[in-house]
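I'd like to ask you about the structure that follows.
Of the protein chains in this complex, one is absent; all others appear in place.
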Amino acid sequence: MTTKVTTPGEKSLETTAEISKAIKAYYGGVKVAKEEGKPIIWSYGLTPREIFHAMDAHVIYLEHLPLMVGAKQLSGHYIQVAEEEGFSRDVCAFHRCFLGCAVASERDPYLDQFFVDPDFIIATNLPCMSESKSFLYAADHHNVPYYFIDAPINTWGKDIPDYAIEYYAGQLKGTLDFMSEHGLGTVDWDKLKEAVSLSKKLILLWNEIDKCRQAVPTPMGTVDGLTAAYPLIQLPGTQLGVTLFERLLKELKGKVERGEGVLDDEKLRLLWFGVPPFYNMGLLNYVEKYGAVVVKSMIEYIAGGAYDPSIMDPDKPLESLAYKALVDIVNPISENMVNFIRETVKDFHIDGVIGVVKRSCGLLPGYMRPVKDAVYEDSGVPTTIFDLDGLDIREYDDATSKANLDSFIEALLASKRR
Amino acid sequence: MITAGIDVGSLATKVVLLNENQLMSHEVSGTGVDATEAVKKAMDTALEKAGISFKDIESLVSTGAGKKKVPFESAQATEIICDTKGVSHICPGVNGVIDIGAENCRVIKCDQEGNIIDFALNDKCASGTGIFLDAMAKALRVKPEEMGELSLQATQDIEVTSMCSVFAESEVVSMIHRRVPKNDILRGIHRSIASRICGQANRILLEGQLVVMGGIAQNLGLITILKELMGSELIVPDEPEILGALGAALLAGEGEGEK
Partner (left out) sequence: MTTLERMIGILDAPEQVVMDWKAKGKKVIGYRCLYVPEEIIHAAAMLPYATLGTPEPITKADSYFQPCACEFVRNIFDLGLDGKFDFLDGLVLSNTCDAVRHLKNMWTTYIDSVPCYMLNNPQKMYDEPAFKFYRHELEGFKKTMEDLSGNKISDASLRESIDLYDETRRLLKELNGLRRRDVPPISGAEALMISMAAILMPKEETNALLLQLIDEVKTREIKDADGPRIMVTGSIIDNPTLIELVEDMGGVVVADDLCTSMKYFWYQTKPNEDPMDAIVRFNLERSVCACMHPSEERYDFLQEVIGEFAVDGIIYFNVKYCHPFVYESATFRKKLEEETPVLALEVDHSLSGLGQLKTRVQAFIEML
């Protein structure tokens, strides 16, 4: 059942509007590069973007394109195309959508602005192993070579042993060589070191941005935050990313000083866990009628937002990137994730956690219960969990989603009154 | 203080009137196509039974899927809040609530004081609810209110595997053709619904002493299987369908929805 009640989220910051423009410009650049005969890469997941930026590579990111398609409510169509290709509904909707875009015989004009066939593919199994599988199909379909980056899962917590770093760093080296062999020129190590140092800066800025967001009332909710996370996820290792974050930080600091919040009278602060409905970000604004703000969402932390960058050493670029990827909160063993969310709930003064289950995701739903229990034990903060596919609009049911939010928030308010 | 609770379900509209939290009257009537009209009517009847007039009501809370259609000024609350309130009023100290309505099934876990600890709503699929049963009743040509009784007379266990009402209907029709005894099919249907509800309850680890409410709570066949599957103690109160409205009226007494 599709509902026609979807609305875009209401953003309130100037810098996030700028970031949106940067996203458009980025993909516009990919199209131009293709026309100029430069190789186009498809990649995905936690493949360190720094190595791409250091090679001046033009990359389409498999989880990002569906987001853009999804925000225009177009994902349903392409997902359908993939299903007709034999991909069951259990397969991640992002990957179904992307595969649909890849194999569709016709693409609508919006998608056509961004979509470019690959010359080769860089695949990985981090965060979720299924995804490396979807690449095989794409590589077959386009008959292009691919390189596979195998990420060890993090069974160690924060202390990653040297042999694991060495293994992962070795594969990054392999990726660089592979890119060289496929038309991207020789590896410029100075540039890579520069990228790592910019990446470090970027994360430090993000950490400061987070500090601002902990203020009551919060100057930026997750509707803006998800756009704001774009540089963190896609632009680490670039000056552009750093510049955007510097501006954002400035804007937020001003707001905090003036005591301006998304809502001036915040009654409840919420954390979103799982994939938000990209086709209907207005749902996150829906809770405002209760004086509630979704302050933060877990996916804003993917790709390094949740870790202490002091360990990054530009002189050891590959090892630094390896560490960053291996300790990521979504490198599936839950210890880092659970600990991190625990802290987030405290630092951000969260009153309740909204956990949404995207049934076609092999990764995130598995964290729900451990996170719920840890947060409750630690801070007495409750979590509600319900089904919501953030990308496949066909699965969306507005009434049920709102009923879940209403019930949860009323219960929260009732317990606050006690 | 005289308070009112209105619960506008998709099939039935319930009104409860309280005076100092004591029941004055209640009324249950079909919602039909015009919910607003249905609420007015149910309210009038309830007022008449109580022997008071609308202006005597000092505070009013409405709940249920159609709560926005209530033509009077009132505060609104979700079913989760109202159900819990109503249930802990008549059965204090229970561990949770299972509310099986026409289109929705809700499970709620609460503490001794009636505070909500956790809850789960059914997803958009209606297979654990009343309309699913109604559709099956039609397919089998039995009266919905007799289904439960008949299912208790089953002699064998049949598996109805389809969860979706459309598929389940064709599955049931094919069973009728194969001359599977009606009662056995009915038991299969009830088992399928019960296991759905049980799954929903498992998601929030609901156990202990539970109250079953909502229109379907009167279906003894379902309750019997549910007990079997859940291994919990299930209490079905006398008027299981008005507990949501009762909770709303109690909330009204706490100052919500004062005129």
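Labels for the chains are A and B, by order of writing; each one numbers its residues from 1.
By our rule, a residue touches a chain if its C-beta (ideal position, glycine included) is under 8 Å from a C-beta of that chain, and two chains touch if they have at least 3 such contacts.
Here the structure is a predicted model, which is why all the values come from computation and not from measurement.
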Touch criterion as defined above, residue of A:132, A:175 or A:297 at the omitted chain: A:132
Residue among A:204, A:240, A:311 or A:368 that touches the chain left out of view: A:368
Contact footprint on chain B, counting only the chain that is left out: 159, 161, 195, 198-199, 202-205
Interface with the unshown chain - residue positions in chain A: 85-88, 90-92, 125, 128-130, 132-134, 136-137, 140, 148, 150, 152-153, 155, 161, 163-164, 166-167, 170-171, 332-334, 357, 359-363, 365-370, 373, 385
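Rule of thumb we're sticking to: only the chains that are shown with their structure count from here on.
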Residues of chain A touching chain B in the complex: 1, 382, 384-387, 397, 399-400, 403-404, 406-408, 410-411, 414-415, 418
Residues of chain B touching chain A in the complex: 77-81, 115-121, 123-124, 203
